[in-house]
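Every protein chain of the complex appears in place save one, which is left out.
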Amino acid sequence: MRVAENLNQSLHSLLEAEPRAYVLGEDIADPYGGAFKVTKGLSDSYPGRVLTTPISESGIVGAGAGLALAGDVAIVEIMFGDFVALAFDQIVNFASKSVSMYGRRVPMPLVARCPMGGRRGYGATHSQSLQKHFIGAPGLSLYELSPFRDSYELLSEIVEREEPAMLFEDKVLYTSQMFTDGVVDDLLSFDRHPQAPDVARVFVDDPDRYDVVLIAAGGMAHRACEAVRDLLVEEEITALLLVPTRLYPFAAEPLLGTLGAADVICVAEEGTAGGTWGAEVAQQLHQRLWGTLRRPVRLVHSADSVIPSAAHLEERVLVSGDTIRQAVVEALRD
Amino acid sequence: MRVAENLNQSLHSLLEAEPRAYVLGEDIADPYGGAFKVTKGLSDSYPGRVLTTPISESGIVGAGAGLALAGDVAIVEIMFGDFVALAFDQIVNFASKSVSMYGRRVPMPLVARCPMGGRRGYGATHSQSLQKHFIGAPGLSLYELSPFRDSYELLSEIVEREEPAMLFEDKVLYTSQMFTDGVVDDLLSFDRHPQAPDVARVFVDDPDRYDVVLIAAGGMAHRACEAVRDLLVEEEITALLLVPTRLYPFAAEPLLGTLGAADVICVAEEGTAGGTWGAEVAQQLHQRLWGTLRRPVRLVHSADSVIPSAAHLEERVLVSGDTIRQAVVEALRD
Amino acid sequence: MTDVSVETRGTNTGANTNTEADTDATATVNAPPDLTAVGPLTELADDDLELLLLIRHFERKLLDLFGQGELNGTTHTCLGQEYVPVSLRPLLEDRDFVFSNHRGHGHYLSRFRDPAGLLAEIMGREGAVCSGVGGSQHILRDRYLSTGVQGQSLPVAVGAGLHQLRADPGALVCAFIGDGTWGEGAVYEALNMAQLWRVPLLVAVEHNGIAQSTPAVANMAGTIEGRAAAFGIRYQRVASLDVNAVRTGLAPLVHEVREQRSPLVVEFVTHRVGPHSKGDDTRTREQLAHAREHDWYRLYGAAFPEHFESWDGKVRAEVDEIARDVAGRPPAVWSGSCA
Partner (left out) sequence: MTDVSVETRGTNTGANTNTEADTDATATVNAPPDLTAVGPLTELADDDLELLLLIRHFERKLLDLFGQGELNGTTHTCLGQEYVPVSLRPLLEDRDFVFSNHRGHGHYLSRFRDPAGLLAEIMGREGAVCSGVGGSQHILRDRYLSTGVQGQSLPVAVGAGLHQLRADPGALVCAFIGDGTWGEGAVYEALNMAQLWRVPLLVAVEHNGIAQSTPAVANMAGTIEGRAAAFGIRYQRVASLDVNAVRTGLAPLVHEVREQRSPLVVEFVTHRVGPHSKGDDTRTREQLAHAREHDWYRLYGAAFPEHFESWDGKVRAEVDEIARDVAGRPPAVWSGSCA
């Protein structure tokens, strides 16, 4: 099943299971069903609770916050996650703050779904990975859609927390298959990390034998898998890949055992340079594993650049499987 | 001279020296002269180029970008920097992108001035330090007002770069005095870092003798000075304080010599936990000074919390001089 | 449903705000009060007068306390505008959401009559309605919420209205905003959604002609009426300062918001008698005089001196007493995260 279908089914299930749930977004009504078809069938099945909206990103996130505040559950689709920039105030200065700004905990089950990422040639304003800009807003959690984790489970976890959250969805995932039954391909397997069930572990044979640990979320997981394969086949380096679904707050603690044993830890993401999610992860690991680490956590991210439209230029800017592989090889040389 | 006066004079000088310069902002016209009086006298002296605006943060930053794009120089005051959240799209997705998104460099001399910080009891939506959320937007530079550096020099540097920039101004600075003639107080002196003239060095006797280096910008500098004093007097630890004015991109290179010699490096900022500026600085230092560092760069920031209104609660959340001192002492123990 | 008459002491329903030139007696009795004219004040119910005075003396006390350096932070008093929330009070129900703004003390006190809780909040003392975390601008209690970012609450109000539609038909959402706040794009995004989705939203615009230091002429092109019309939203102008007239006049319109899922913008032509926040008033002497001329406090005192006197000193003394009490309390305790 494709990731988009899995997500679509999850939204159906959520609307079914949770009569207080609403889905709002631009062009999400049937028969169109959203720019990426993730909301297909929802408005036909749940007419009063699935609202196609005007082009008002700030307004619709605010409306979602109002629903959540009033006791409902609101899922808001931002057509291209780039446009969530327009809702920064509503997310950071209203929804997230409301959880604690009034001196007691206010439940606020609001999820802003943000399709992100490049490699589709949409150009600079439709290809970004803006995750990093939302790190560290008190009260706000960041999640990433993963092909290794059923999105209904993920959505339920988010909604049950009753706090504002952003769910980042790499657009290229939509058309990829969900991984099931522990199989990635002929070479790679996956399971759940025993200490952190929301983190998938991708490994070659034995999840406990590796030289290198890669950490990569969402749509970067495929490129990281590619790197794991290439590292093994071409460099004889065994890598373990961890795919978390919760980006922030990032729970490093349960992973420390796994990470402490690695020669190299490499965090890969598609966001451009500077203030990256990787830097946040690295900061935690440097504090906690200082004596153990052989070298600094290696960050892999896209270039400090706008994302060009033309495929050959876009490729120069964005992280590829090869970028990750090279980073690991370089790191091992240091 | 107070920092607000220095900044006010700098704006006068800029409007005088640069006939293409505009200043836009809410309530900036005389006789009011801005919520913090930083724009006092400007609209009387330069009527056509100093515009008091409607309450439209996104709109006025956009208008500033339009002026800059058309060949002017635009300084936009955001009354409380918290509200720059409303202009996130214009800053990140228009102004910053325009510099390179069209395949060639487009000059865009636009400065968004953002009064930030707490300790005035204004409450959660008027007390934040949102610097961190703007780190790593390609094309966007982040600066911080400093009591150690003439703001005309700083503004000129920013404007000459012809790229979108944010100038963060800790509100508590406005009423503090500029430091001049190398004197901080009876104990501390300052100069410019010889390799990085935009960075001030605050030291006890000799800028080359220290156990610890603190890095703190803007309004945190006073608290860091307090920490330097207390560390010396109460703990017999000599600290050197570096006060940069350019937060991002942060130029670590010229400071590596200084930093490499420290027992502890501590970066202090008022922003709350998670995805901090300090994590970005630390990331660079961990990469470059790995073999040299005795311990991880220590980050000091406010708690992972909204900023309460009541003084006694606000104090619990925000960084104080004491927080910095304690962090250094603890770090030395590790 | 709301029973307006219970709250009304005088027999006047505001109909006599018509000018004397109006000689058609039947029309005078049956016609709705002319909300768009200032007109003379009518006698208030004790309850309304007391509430008006409570807000007035509460706000004055705040400015005093600030003057004495007893208060931290900032505050925005609603001096001169007290009659707006007092007029609306019985038209709103507990199940309705109210979204207030920076200038919200009158809104809060009208809804809860809780000066001690609010003052404790502002002073950060025990009994603070939001544990001292919120402060003057950030208050949440039951279905009442204020926040300090202009315009932000309107889209939120639309969402709360969507909730009401399904969860509690007939309930509405009332959002207070100032004239200057019409600079924010969020206002228009919200109006558009409210009308498209037929959300029971009542936007109460307190148009005091000024935003902080900026007069409306420098802030707003066109009119609020036109801006409501732009979205096909019903609009009512209220220039009257008379609580009875305003209330009677608005009752049927508010009823329609509930029953017809029909958003409504009510523009109160009002007057900020005090400074924007603590002492920052750069208006001319004439402008200030004009505001003061429209101060219900002075006008009511002149029109109904006995009634006024019978309450004014008493309420002031009560507020003094509350302030003394609150000032003597220990600091507010916040169990919330300081992690």
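Labels A, B and C are assigned to the chains in the order they are written; within every chain, residues are numbered from 1.
The rule we apply is simple: contacts are C-beta pairs under 8 Å (C-beta built on N, C-alpha and C of every residue); 3 or more make two chains touch, one makes a residue touch a chain.
Only a predicted model underlies this, so the values are computations on that prediction, with no experimental measurement involved.
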Touching the left-out chain: which of B:L15, B:I28, B:L42 or B:L67?
B:L67
Using the touch definition from the top, which of B:N6, B:S43, B:S100 or B:T245 touches the missing chain?
B:S100
In the whole complex, not just what's shown, which of B:Q90, B:S141 or B:T258 touches the removed chain?
B:Q90
If the hidden chain were put back, which of A:S10, A:S58 or A:T258 would touch it?
A:S58
Contacts of subunit B with the missing chain: which residues?
22, 48-49, 51, 53-54, 56, 58-72, 74, 89-90, 93-94, 97-98, 100-106
Just checking the interface: what residues of subunit C touch the absent partner chain?
182-189, 191-192, 194-196, 218-223, 226-227, 229-233
Since one chain has been left out of the picture, which residues of subunit A touch it in the full complex?
26-27, 29, 31-32, 35, 52-59, 82-83, 86, 120-126, 303-306, 308-313, 316-317
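Heads up, the rule we're going with is that only the chains that are shown with their structure count from here on.
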Chain-centre distance (mean CA atoms) for subunit A and subunit B, in whole Å, is 31
For subunit B, residues contacting two or more additional chains:
82-83, 86, 123-125, 304-306, 308
Mark out which residues of subunit C touch at least two other chains, giving numbers and ranges.
128, 131-134, 138, 147, 149, 185, 332, 334, 336-337
